[in-house]
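A single protein chain has been removed from this complex, and every other one stays in its place.
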Amino acid sequence: MDIVDVYVFVLAGFVGYQVISRVPALLHTPLMAATNAISGISLVGSLVAAGSGRNTVATVLGVIAVACAMANVVGGFLITDRMLRMFRRTGTTNK
Amino acid sequence: MDIVDVYVFVLAGFVGYQVISRVPALLHTPLMAATNAISGISLVGSLVAAGSGRNTVATVLGVIAVACAMANVVGGFLITDRMLRMFRRTGTTNK
Amino acid sequence: MSREILTQVTYLVASVLFILGLRSLTKPDQARRGMNLAALGMLLAIVGTLVKTEIVSYGWIAVGLAVGTVIGYPLGMWVPMTAMPQRIAFSHMFGALAATLVGVAEYHTDLTEGHPISGAKMAALAFEVLFGALTVTGSFVAFGKLAEFLPGRPVTYKGQNGVNLALAAVAVGLFVYLIIRPEFSAGFYLMVGLATLIGLFLVLPIGGADMPVVMSLMNSYAGLAAAATGFALGNEVLIIAGALDGASGFILSVVMSKAMNRSFSNVLFGAFGSVQPTTARTAEGMTVSEISPEDAALQLGYAKSVIVVPGYGMAVAQAQHQIRELAELIEKNGGEVRYAIHPVAGRMPGHMNVLLAEANVPYDRLYDMEEINDRFGEADIALIIGANDVVNPAARTDPGSPIYGMPILNADMARRVIVLKRGMSPGFAGIENELFYRPNTSMLFGDAKASLTRVIAEVKAA
Partner (left out) sequence: MSREILTQVTYLVASVLFILGLRSLTKPDQARRGMNLAALGMLLAIVGTLVKTEIVSYGWIAVGLAVGTVIGYPLGMWVPMTAMPQRIAFSHMFGALAATLVGVAEYHTDLTEGHPISGAKMAALAFEVLFGALTVTGSFVAFGKLAEFLPGRPVTYKGQNGVNLALAAVAVGLFVYLIIRPEFSAGFYLMVGLATLIGLFLVLPIGGADMPVVMSLMNSYAGLAAAATGFALGNEVLIIAGALDGASGFILSVVMSKAMNRSFSNVLFGAFGSVQPTTARTAEGMTVSEISPEDAALQLGYAKSVIVVPGYGMAVAQAQHQIRELAELIEKNGGEVRYAIHPVAGRMPGHMNVLLAEANVPYDRLYDMEEINDRFGEADIALIIGANDVVNPAARTDPGSPIYGMPILNADMARRVIVLKRGMSPGFAGIENELFYRPNTSMLFGDAKASLTRVIAEVKAA
């Protein structure tokens, strides 16, 4: 663990706070779905656990983790898009 | 040089962009003075150059750099405060 | 080495794209494109990981990815909008599970291969599995209560606080001890087990309707667990994504608790859901005036300006499509229809917006509370559809009411108020609503969808 990672965390927290606090209530539900999808980034850890073949426990847990994270990625981005597609202004259509 | 520093730079750039773009025109002059003051942070480099006694060139350049940076720190924070003190709402006084 | 750089670049780009994606959600018309960018970032990060030299076999990875896709597709495409709250709680469980399992796998591998685990890394791992495991079971209970296969009412028993505190104390003790002695694996696994129990016991005593707050907190915890994974693995994209998710959950729970008039600490420390003894005024001796669908249709058909106030009952009744249909009829007759959305109307942040969007209501007709609250005075009719607490004037007038001080929609200031609900039962806060007894309020009893269908028929017939 590196001290620089603390900087990264703090700065990302600032960015997150500023960005999210400006998301209008209109899109709060898609926001929750989007963060769900992004949480699938734990794939970067679970793929390594599942694929580095270091011991059976890691492989098994890793594969389950890959499946869970991938489900969030696929499901999360799809449903976010599905919701966002529904939001439209007067006079525009979605079809 | 570390790749993590690139993350730090990018994230700090985001934070800076978001913060600064919300500073009202009212305070743009104090903002310039404030960033001047903050630029004095190069002290963290110049103090080391001036004080680590490794060679004369570094010491001399370091001392000049310390003086320049310190002038910005002292002058910058003082003038920013002087300006900000002047901004007041109706019905409040500064004295 | 050049592979290493490739991986790093994909992670950096992914981090930036995630931020841009979330940023795009500040503008409805850029949101879709922004989220596509975020998805691209995810793809890049996955590819960047797959080329890593540590990965030696792809068989099991493929299985995991395939299973995940098969589970994720229906979660994305088939789940109806009305099931969104439970759907999201369910996903938090998956996210937290993935983070926890990665933490356990990393710990196990370090231990069996004899790598020394530094105090800092152990702290990150312990934090990760603690918050991860707690979120897994907590989200599962939330999911169960929202999907209504677990009892929605608070499950309480005597001495519950004592048990929770004891569990937490042991877990924290293990946490600290592990930092000193990382090789104490029994303690590690015991801590994981305790965390799952804490998650259960924390959420079971909370009422089903309070789940959205829990959900947001779980979102935040899952994010923090992911960030901790990043610290443990030295992976910045995990730290950044985790921090973003953590901030999002945190902000949403703050927004909700403010709009529900709860102190944030009240929410943070799990003390919600307890039924306060209300000293609120009751409705003894007051009468309500009912209205028939025919009369309601008559009034609505000729109204110049209508403000629709949707609430949780609209979601229950699935009445959003009928509302849009009625609005179109009113507009055809020359009236104007706007929608007033209270920040906590419904059972999830943004609940009403997404349902109305589903029914094809343009989002520029949806107004936030602050935008529209001054306009009720000019409206001919406030049409309240399954909303209750969010229009309760007691929040303004009755200091004894548990919702006193909560910002509400000024529906009572409209010239006439028509309320669609099934009976006189109270809303989420469990209190009487004096608005229903006012002289300019008419009640149209019945399921909102059924009532609206009849009103629509009458307007068409007129």
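Should a chain be cited, it is by its letter among A, B and C, assigned in written order, with residues numbered from 1 in that chain.
Definition applied: a contact is a pair of C-beta atoms (placed from the backbone, for glycine too) under 8 Å apart; a residue touches a chain by one contact, two chains touch by 3 or more.
Note that this is a predicted model, so its numbers are computed, not measured.
Enquirer: Please provide the labels of all shown chains that the missing chain touches.
Expert: Among the chains that are shown, those touched by the missing chain are A, B.
Enquirer: Go through chain B and note every residue touching the omitted chain.
Expert: Spelled out for chain B, the touching residues are 1-2, 5, 8-9, 12-13, 15-17, 19-55, 57-59, 61-92, 94.
Enquirer: On chain A, what residues meet the omitted chain?
Expert: 3-4, 6-7, 10-11, 14
Quick note on the criterion: only the chains that are shown with their structure count from here on.
Enquirer: Based only on mean CA positions, could you tell me how far chain A sits from chain C in angstrom?
Expert: Here the centre of chain C sits 16 Å away from the centre of chain A.
Enquirer: Using mean C-alpha positions as chain centres, tell me how far chain A is from chain B in Å, no decimals.
Expert: Roughly 36 Å, centre to centre.
Enquirer: Let me have the rounded angstrom distance from the C-alpha centre of chain B over to the C-alpha centre of chain C, please.
Expert: 41
Enquirer: Multi-chain contacts in chain A: which residues touch at least two other chains?
Expert: Residue numbers touching two or more other chains: 2, 5, 8, 12, 15, 19.
Enquirer: Can you list every residue of chain C that touches 2 or more other chains, as numbers and ranges?
Expert: In chain C, 15, 19, 236, 240 touch at least two other chains.
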